[in-house]
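To start, I am sharing the structure in question, which I have written as structure tokens.
With one protein chain held back, the other chains of the complex are shown just where they sit.
Naming follows writing order (A and B), and every chain is counted from residue 1.
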Amino acid sequence: MGNPGCFSWAGGKNRGKMVSYWAASATGLMAAGRMKRDDPMNWQSILTWIWANAFDPTKANVLVALVLLGALILYFIHHARRGRQLYVRPIAGLQSVHDAIGRATELGKPILYVSGIGGEGDVATIASMNILGCIAEKVADYDTELRVPCISPIVMTIEQELVKQGYTRAGRPENYREDNIFFVSDDQFAYATAVSAMMIREKPAANFFMGSFAAESLLLAETGSSTGAIQIAGTDQATQIPFFIVACDYTIIGEELYAAGAYLSREPLLLGSLKGQDITKLVIMVAMATGIVLVTVGTVCNADPRWYNWFVTLFAV
Amino acid sequence: MIAPVSKPLVFWQRHYRHIIYVLVFLCVLLPMFLPVKLRVNVSPPTRNVFNAVDTLAAARHDAITNLEAMIAATTNRTGIARLKERLDRLRMNTNGVLMLSCDFAPDTAPELEPMAVAILRHAFARNVRVLALTPSTVTGVQLAEKIIGVAARQSTNLYSARVDGRDYLFLGFRPNMFQLLMAMGENISHAYVTDNAGRDLATQPFMRGIQNYNDIDLIVSITGYTGVPEMWIQVAHTRNKRPLGFGFTAVGVTDYYPYLHSKQIIGLLAGLRGAAEYEIASGLPDAACGRMFSQFCSHLLVIVLVIVGNIEFIYYRRRTR
Partner (left out) sequence: MKSGLPRYICGICGVLMLLQFFIPAKFVQETVVEWVANSIMIVGCFGLAIGLASLIHSHGTRIRRKTPGWGFSVVTLATAAIVAFVGLVPRSVTFDQADKGVVAHTVTTRVDRIEYTVFGYQPETSNLVASAATGNMPVQRTSKPLFDWAYNYMLYPLGGTTFALLAFYIMTAAYRAMRVKSWEAGLLLSSALVVLLGQIPVEEFLPWVRIHGISVFERLKELIMNFPNMASQRGILIGVALGALATSVKIIAGIERPYMGGRS
């Protein structure tokens, strides 16, 4: 793919910029574009340039929020590392994961794990991979077959590694079958049709639908329901949750999916980040409540908008 | 549950799925043969998208005026040169430029294709230049081509010829949508390099006035995939501050009302009804309006089934007591 901008420093019509880059090397990487050959090259202009280009002041509130919330999460992770026990409320869907795996083992049938249609950058897919790792460890112990059809080849390679690591941690690396984690199709409905056909042919005893789903959620869940499998589903897509609730035995809603990895593994780091998430949620709720009260009181009392708008504009992007 | 006593109820319990499937089939198919026209009120979210497309020329004119004022107020030489360059590009398309992202594949085409055709026809009627693309799905490329061809032919019949390379350009698909959208924020020609027909964008006359999102007056994304609108909002609205409108399938449109109310998007077309509303607003009822009676009958069937289900539920609950 041609990209003249990337190679502009190599020469051609942008050769002037190349000269000015090196001339302003005191400022490191940031010399580009706006400094032309005829601008005065002194410390004042360089500092002015840095001040104008190093940071966008309209995004200061985003940076502050990011640093604060990120620091809260890291603080609780650090806290959890010191060995403090953290409580997580029971989540029905996750408590039944062990039952589902046990049922599949008793019946001698495979377990089907569907990690959704999201890509490797999707947070729900990452959360699903955490759950897959925990389930793989348990399944390795019982020597039950675990089938993982994937919609993305990159997700497939990551999940192959995850399942392999799970089997290794359980002390059963010889039971790992790479063929069980495979790519199906990157088309949404081709994938759904293939997985549905797999459910009808192989009749897995337990189906896990964890990740990001779209319209194919009901297709998968209804097909699985018709085969008599126990079904546990979890997604952060609010529009698909009703379909899973109707057709599955247990449903994990929204952020419970992100908590699932921590819940199943009970790892202090993951539990700590969960606690950090909850505290940041509390901070946001307090901020929202403060804003609502300020704006409501200000509007009702006909106060000068400047008295309450400042708080609202703190959160404007 | 206590077993039913009468034969019809036994039959219903055993075969309710099949009966419902047949009823759905009939409720969707038969109304298509009946010439019933239903009145559809245009909702405010749809009206906003319509008005935005309708007034693209005015929006472009405002942008040119604002930029001229900015140039007059700027003293920085480099800044003036950059702004003048942008002003020259804006002046090349005084009727406005619409970026239409057809982020859907054949599966959601029955719901979203009428939306795309209606918006394209409207844009062509206003002599707006259209830059079409399918950044999210490769299986949508030929579908989008077909849609553009249909809209161009219809506009040719109604107004005057709409020509590829002059009035519209179809860029096609490139992988990794988010990175593509980010790259288009800098330079669309560098991000895509060639259009869907293989022509070099750097030499296309159409692209002379279009470098990045700043030269686009309105971006409309029509999609059935969750996650796609969020990408457009992150890139086109938050980073580049461009007006954004969406068309989404009815099943997932409720997710995007928060963005509508926080004014991150200017309007929202909801499913087949949204398409019908747009057709009514533009004065050309077409495929979507023709399917509204089918939708009406199937909605009624859902209501009837829910009522029947609750009657059955209450009946059995009373028997157990």
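Going forward, a contact is a pair of C-beta atoms (placed from the backbone, for glycine too) under 8 Å apart; a residue touches a chain by one contact, two chains touch by 3 or more.
Because the structure is predicted, anything quoted here is derived from the model rather than measured.
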*Check each of B:L83, B:M182, B:A202 or B:A287 against the chain that is not shown and name the one that touches it.*
B:M182
_Interface with the unshown chain - residue positions in subunit A_ = 1, 3, 5-6, 8, 29-34, 52-56, 59, 62-63, 66, 69-70, 73-74, 77, 123, 126-127, 129-130, 133, 152-154, 156-158, 161-162, 164-166, 169, 179, 182-187, 189, 192-193, 197, 201, 215, 218-219, 222, 236, 238, 243, 245-247, 254-255, 257-258, 265, 267, 269-270, 273-274, 276-277, 280-281, 284
*What subunit B residues would touch the chain not displayed?*
16-17, 20-21, 23-24, 28, 38-41, 43, 105-110, 139, 142-143, 145-146, 148-149, 152, 156-157, 161-166, 170, 174-176, 179-180, 182-183, 185-187, 190-191, 196-198, 250, 254-255, 257-258, 261, 273, 292, 295-296, 298-303, 305-306, 308-310, 313-314
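In this text, only the chains that are shown with their structure count from here on.
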*What whole-Å value do you get for the distance between subunit A and subunit B if each is reduced to the mean of its CA atoms?*
27
*Going by the contact rule at the top, pick out the subunit B residues touching subunit A in the complex.*
78, 105, 107-108, 139, 178, 186-187, 190, 193, 224-227, 238, 249, 251-252, 254-255
*In the complex of these two chains, what residues of subunit A are touching subunit B?*
1-5, 34, 36, 39, 118, 121-122, 187-189, 212, 214-215, 237-239, 317
